[in-house]
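Only one protein chain is missing from this complex, and each of the others stays in its spot.
== chain A ==
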Amino acid sequence: MRVRCTVNGEERVADDVWAGESLLYVLRERLGLPGSKNACEQGECGSCTVYLDGVPVCACLVAAGQVEGRTVVTVEGLADGDLLHPVQQAFLDAGAVQCGFCTPGLVVAVHDLLQRHPRPSDPDVREALAGNLCRCTGYEKILEAVRLAALRAGGDR
């Protein structure tokens, strides 16, 4: 089948899509956007988190056909050209990146969290990120990155 959707602001078309393919597969293997990761493909790790019509979803759990005519934003769509999004910058500055395999999913999840709650408490952050596994960092510096991004966004206002 053919799937048409808007990805990171561009109209995209994928051809020869099998009915069993996920949005994650289409992004990674058909549209040249491997930023969303494939750590479990079972909805357990959050490494594939993308926005679908503005709502964060696990791309591995969305069938490709469900995306027809809809809007997807992936981690590759968050930076403004050379300028990192403040959440991305905060992950770097806080040292929240080790292997980086969890990072794309976490960056999207934190981006979403801070849009909804610009000043989340630590327990709020933990609750919001409970679906994103990281095996390297023990999460300490990821929490620090969220605090840093929230603080900087607060400073701008």
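Everything that follows uses one rule, which is that a residue touches a chain if its C-beta (ideal position, glycine included) is under 8 Å from a C-beta of that chain, and two chains touch if they have at least 3 such contacts; residues count from 1.
The rule we apply is simple: contacts and distances are computed from a predicted model.
Of "NADH-quinone oxidoreductase subunit F", "Glutamate mutase subunit E", "Xanthine dehydrogenase subunit D" or "Fumarate reductase iron-sulfur subunit", only "Xanthine dehydrogenase subunit D" is the UniProt protein name of the chain excluded from the display. Across the entire complex, the residue among A:V3, A:L23, A:A64 or A:V107 in touch with the chain not shown is A:V107. Residues of chain A that touch the chain left out of view are 18, 20-21, 28-29, 32-42, 44-45, 47, 74-76, 78-79, 84, 88-89, 91-92, 95, 97-104, 107, 122-123, 125-127, 129-143.
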